[in-house]
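A protein chain is absent from this complex, but the other protein chains hold their places.
Presenting chain A:
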Amino acid sequence: MLTKRIIPCLDIKDGRTVKGINFENIRDAGDPIELGALYASQGADELVFLDITATNERRKTLAELVTRIARHVNIPFTVGGGIAEVEDVNVLLQSGADKISVNTAAFKNPGLVDTLAREFGSQCIVLAIDTRFEDGDWYVYLNGGRVKTDRKAFDWAKEAVDRGAGEILLTSMNNDGTKQGFAQDITGQLAQNLHVPVIASGGAGTMEHFVEVFENAQADAALAASIFHYKEIEIPALKTFLYGKGVNVRF
């Protein structure tokens, strides 16, 4: 039986792991390769690396980092952050990334999703959406949550899936950094209506939150960062807890 996935997320800047609390106040939380390998050995099912470096050397630096990760980590990993061109994707996949995630660039140019899916296959194209609930609905935000759009998250997710996105990584900005739990409503809406896996992100604070998002919202995977980086929740204990609650997980 296919299991629910636990995915630690590592934000990367200039080759180091950082984590923004509510997308601000960045703190250093270690070396990405060591941390990634540690999570893999603890039973993480996948890893996500989000690069927030904004320099001209970015593409080269990131490709080198991806190669180092691919050499050392024996579970699948996704790389995202500022990916806007087919050539970016080509370089990252050639360097050993299993999947890439696109966000703002795909929203601004939805044809990018079609192109990437055709060129590399849907299975390696993850669409990341940052969303905030306001005025009665969930809206798409761009540029790391700084720019509001008038597009509803569900509509954009559906369009992207139709265009070939193979997975949706959904981050609720309302929940991110709060440790009050995942956004179950929008996660559930996507997970139960789209025919691709949905990764819930933002708000994990307790092990019970993971049970809720898997059982109630029916998310296919759950992603978290700080609670893992600061060892507030350790993956082996989380998996044991989930198993005890009847959630199908890998050991």
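We take it that a residue touches a chain if its C-beta (ideal position, glycine included) is under 8 Å from a C-beta of that chain, and two chains touch if they have at least 3 such contacts; residues count from 1.
Operating definition for what follows: contacts and distances are computed from a predicted model.
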From "ABC transporter ATP-binding protein", "Imidazole glycerol phosphate synthase subunit HisH", "ATP-dependent Lhr-like helicase" or "YCF48-related protein", the hidden chain's UniProt protein name: "Imidazole glycerol phosphate synthase subunit HisH"
Hidden-chain contact residue, picked from the options A:Phe49, A:Phe107 or A:Phe120: A:Phe120
Absent-chain contact - pick from A:Pro76, A:Pro110 or A:Gly144: A:Pro76
Touch residues of chain A, complete complex, unshown partner: 1-3, 5, 40, 45, 70-72, 74-76, 93-96, 98, 120-124, 166-167, 192-193, 195-197, 220-221, 250-251
